[in-house]
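Only one protein chain is missing; all other protein chains are in place.
Order as written gives the chain letters A and B; numbering starts at 1 within each chain.
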Amino acid sequence: MAGVVTFDLAKQAVRDLNQFLHHDLSRNGAMEVRVLNPNGRHSIAVGVDAPVQVEVMGEAGYYLGGMNKQARIIVHGNAGWSVAENIMSGTVRVKGCASECAAASGHGGLVVIEGDASSRCGISMKGVDIVVGGDVGHMSAFMAQAGRLVVCGNAGAALGDSVYEAVVYVRGSIHSLGADARREEMTDKDCATVAELLKKAGIAADPKAFKRIASGKTLYHWNVEANQEY
Amino acid sequence: MDRPLRLEESHSFNARVIAWIQHAAENGLYEIRGLGAKRALPSFDDLVFLTASLSRYPLEGYREKCETKTVLGTRFAKKPIELKIPITIAGMSFGALSANVKEALGRAASEMGTSTTTGDGGMTQEERRSSKTLVYQCLPSRYGFNPDDLRKADAIEVVVGQGAKPGGGGMLLGQKISARVAKMRTLPEGIDQRSACRHPDWVGPDDLAIKINELRELTDWQVPIYVKFGATRVRDDVKLAVKAGADVVVVDGMQGGTAATQEVFIEHAGIPTLPAVRLAVEALEEMDVIGKVQLIVSGGIRTGADVAKALALGADAVSIGQGVLIAMGCNANYWVRDGEKVDAVPDYHKLGVAPGYCHHCHTGKCPVGITTQDPVLEQRLQPEEGARRLRNYLKTLTMELTTLARACGKSDVHHFEKEDLVALTVEAAAMAKVPLAGTDWIPGDTGG
Partner (left out) sequence: MCGIVGLLARKEDLRERLGEWVLPMLACMADRGTDSAGLAVFSDGIDAQARRISLYSPDRKYDWEALAKALREAVRTDVALRAVENHAALVTAAAPAAVAEWLEKRDPSLRVLSVGRSIEVYKDVGHPNETASRYGFARLKGTHAVAHTRMATESAVTPAHSHPYTAGEDFCLIHNGSLSNPHSLRRKLQKRGVRFETDNDTETACRFLEWRMREGATLEAALQEGLRMLDGFYTLLMATRDRLVLVRDAFACKPAVVAEHPAYVAVASEYRSLAHLPDVKSAKVFEPQPEEIYAWRV
């Protein structure tokens, strides 16, 4: 019965790691995989579909945890572009900062970024929950269709541009709102939602300190008043 | 005495243009419609074949074999796509089309030994079940994109753009965002969907290379990766797609169709398929990847002659969208119920149009039940009938293709060459770089 399986990317290929995660987990009985010397390599632990824990001991490149299902992935460092892109379920936690497009088009599961996320955090999100301990950059939640983005720090320019049904909660300052995004009152339900997400993320903050940003729904249908915002 | 009418139409401000301006003035919004460019363009019609003569010998029809087998994606994939014919079904979304149509496409394609392609709404069970070879599109919107469907796919097509609207994103109006479509696309029912025009997680060919690598990692390097774009800067784009690691390049000319987009895109963006094919082949030649990276061409491919000409110019296969829909009944004046023809003309009239002129896919009120989500209308196209008609169309295309091939002395449709063609107009000669019939002249190439 295997304990922790270790992959050293200084000696093995990312391809070998992914093959193992896709095909050999149940045979091996592994529940924990540790990845050494990631050194910014791309596509680490993509397409995992098993309740395994993957710990990445260092900096990850693009697409870490892409299309993740079920797995619990932890990055002990920063993550490059599009971490957990298209995540379906499971958790991806980045202990450092995440680069642009974090959780792009995510459908479900939870993505936690303990540091800052860069621009376009949650772009095109479709149901994933994202909790950011620090700031998010410009154009975050761009065309966000569903899911929740919780930002404990500040948000950059054009937050929630063209947002659909996703909701953004921001504790700090908001540089500017994007097209059709507007500030709404925090209800008790919102506070409960934020509290629950913060608890899942393991980040302490007062839910009442957050602001709710959601769609004004003025761009849901083609109309003359929309003024070139198409 | 009544004055006789003297009607002098302006060429620039003709009836069509006047109607457009009046529509803009009344509504403050551009026109949105379906299908592809309607205006006259230099096309394959302007090329003809130099078939057998004293100097070149033909093959007998029927008795002497003409191979049509086509392999796509040999560059990196463990499992390239093997097709019986060089004609595939282009990406069209469930949402744009009904579920019955998607199933019909799959059935006919499977019988004919070719592939279908998903569209901007993701993969439906009907299509995966019925289509033996299914290409899964990865689009800027990523609606419904998920790893389970990705792994069920036989190939992946990264869509940078399409011929009808290069630079524009997908569009589906509220009347077609039914409950099922809405759920698949993670959108509220009934809203007007506006898709992104750029991918959310990469921009530019250098980052595309990393994305393609991720898609390979996700699918264990098994399946071919296509890159599709609308025909604009074709030479540069084909080279970049090759550099980014594409197994197959798909180039869609401006005649390519859509179920809904701004008319300004359809008619004024992108170049015709004719020069696009030639440019793409030149780019592949310059990169020395002919035979390693395959080329699929689409955008107004209608007949077997079109297929033959595309192959002669150097394409490995063609992809058809509009022609396939027309084969199944688009713009027909009837639909079929229990083997009987039912008059559809009144329903066209309700849309303010008549059969043969309809491009109203965007309304969702397709009189023949093809580009609709309406539960009543979609029954007008049953999968079996649709598959039957499509199968016939594909068979006829293949027969025309092989007829021309044999007449040119080819035992394999992939042996067509550009020297088998001449052009009937100066524009076509320049665009396709084949000589003007009766001369040695290729404008721009051999003087003048």
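Keep in mind that, in the parts below, contacts are C-beta pairs under 8 Å (C-beta built on N, C-alpha and C of every residue); 3 or more make two chains touch, one makes a residue touch a chain.
None of these values were measured; they are calculated from a predicted model.
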Report summary line: Of A:Cys97, A:Leu149 or A:Val163, the residue touching the omitted chain is A:Cys97
Report task. Check each of A:Asn18, A:Asn68 or A:Ser119 against the chain that is not shown and name the one that touches it. Result -> A:Ser119
Report task. Tell me which residue among B:His23, B:Lys152, B:Lys183 or B:Arg233 touches the hidden chain in the full complex. Result -> B:Arg233
Report summary line: The one residue from B:Gly204, B:Gly352 or B:Gly444 touching the chain left out of view is B:Gly204
Query - Interface residues of chain A (partner: the chain not displayed) - result: 39-42, 58-59, 61-62, 78, 80-81, 97, 99-100, 118-119, 137-138
**Report entry** Where the unshown chain meets chain B, residue by residue
**Finding:** 198, 203-207, 209, 233, 236, 239-240, 243
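The definition used in the following text is that only the chains that are shown with their structure count from here on.
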Query - In the complex, chain B residues that touch chain A - result: 27-29, 32, 141-143, 145-147, 150-151, 173-174, 186-188, 191-192, 194, 196, 200-202, 207, 210-211, 213-214, 217-221
Query raised in the report: Okay, in this complex, where on chain A does chain B touch?
Result: 14-15, 18-19, 22-23, 42-43, 46-47, 49, 61-63, 66-67, 69, 81-82, 85-86, 88, 101, 104-105, 107, 120, 123-124, 126-127, 143, 145-146, 162, 164-165, 219-224, 230
